[in-house]
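For this depiction, one protein chain was excluded, whereas all remaining protein chains were kept in their positions.
Showing chain A:
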């Protein structure tokens, strides 16, 4: 993980702790902080976690954080230097006739209000599963199936994702889960992301700034191709996507991704998110595991890819499985993916609704295909913690969805 911003990186801008926005550092990209714009390339070389603001003449400046208790001294310094929004806010406060008569709490509120107008600062947040999930959730929760960060965290835990897993993911939330799994595995072992329909829409996977060896460990595969490789080594079976209708059981799978095929309409502040011009970054469009695009042998060794490129059949080859496709019935997804799971594979299924998971849990109890099956609802609440002012955050009581987890057993 790089500690400073590089060209081609995605960066999350946390503006005044109130708004999260994604920006990609490309020559043409622009980063918007409050009402001001700077070229995205101005971020290159800045350390992640630093605080920046746009000066009056449109230049990006890294600003020092001040410890709240000692806030007065840095503000005074800024005022004397005649630049920076904090200085303006301090000046406003000192010029205000009523400021001194306000209570401590309302003084703080006053400063916050003026800061929002005059002192727009942004923190450069490194994209990780946590920050990306929170950023996407804040932007458009419906586009990631209302998968909150606590639910994502649980999926990774329950499915036993870690280095040297072989992870099978059905990601119906735009690549967020695939990326999170890739991050947790760090290039050791394989992530295979299954999709149905024409395109796998895994756009969010690009947000992770993965190094090459991690990117190479992430594969996308159409479910039909997976079916072909269940018992057939890859080399012997030419993949033909037109066989989509000839699935087992004679019925096609509904295309849950089609509805979302416009992708996460993420904008870099007005401009549509451009594909990276840089070739290595463009490869974030993860490599398919079909035999038509063989990877160079050395790349395979580097990434430690196991079963997926060795031409072995895929039956019983995955030790972890996450299904986060709210539009797919859990029973149907299990029907397709179960043969690929090794005995003792851990699985976790997310849904924003309890009913489909409850029904599927009962099915599992009858078929006895899994043990340790648990259905949980997820509960998370943040608190404001201040001396004599501790209370739950007012907007943090939304239901977080449901997770069904268990362990597949051998037949």
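Everything that follows uses one rule, which is that a residue touches a chain if its C-beta (ideal position, glycine included) is under 8 Å from a C-beta of that chain, and two chains touch if they have at least 3 such contacts; residues count from 1.
Here, contacts and distances are computed from a predicted model.
Assuming one chain is omitted from the figure, identify its UniProt name from "Cullin family profile domain-containing protein", "Non-structural maintenance of chromosomes element 1 homolog", "tRNA (adenine(58)-N(1))-methyltransferase" or "Type 2 DNA topoisomerase 6 subunit B-like".
Checked against "Cullin family profile domain-containing protein", "Non-structural maintenance of chromosomes element 1 homolog", "tRNA (adenine(58)-N(1))-methyltransferase" or "Type 2 DNA topoisomerase 6 subunit B-like": the hidden chain maps to "tRNA (adenine(58)-N(1))-methyltransferase".
Out of A:38, A:341 or A:361, which is the one that touches the chain we can't see?
Of all options in A:38, A:341 or A:361, contact with the hidden chain holds for A:361.
What residues on chain A make contact with the chain left out of this view?
Touch set of chain A with respect to the missing chain: 1, 3, 17, 47-50, 65, 67-69, 105, 109, 123, 126, 128-131, 149-150, 152-154, 156-158, 160, 162-164, 183-189, 304, 306, 319, 342-344, 346, 353-355, 358-359, 361-362, 365, 371-392, 394, 397-399, 407, 409-410.
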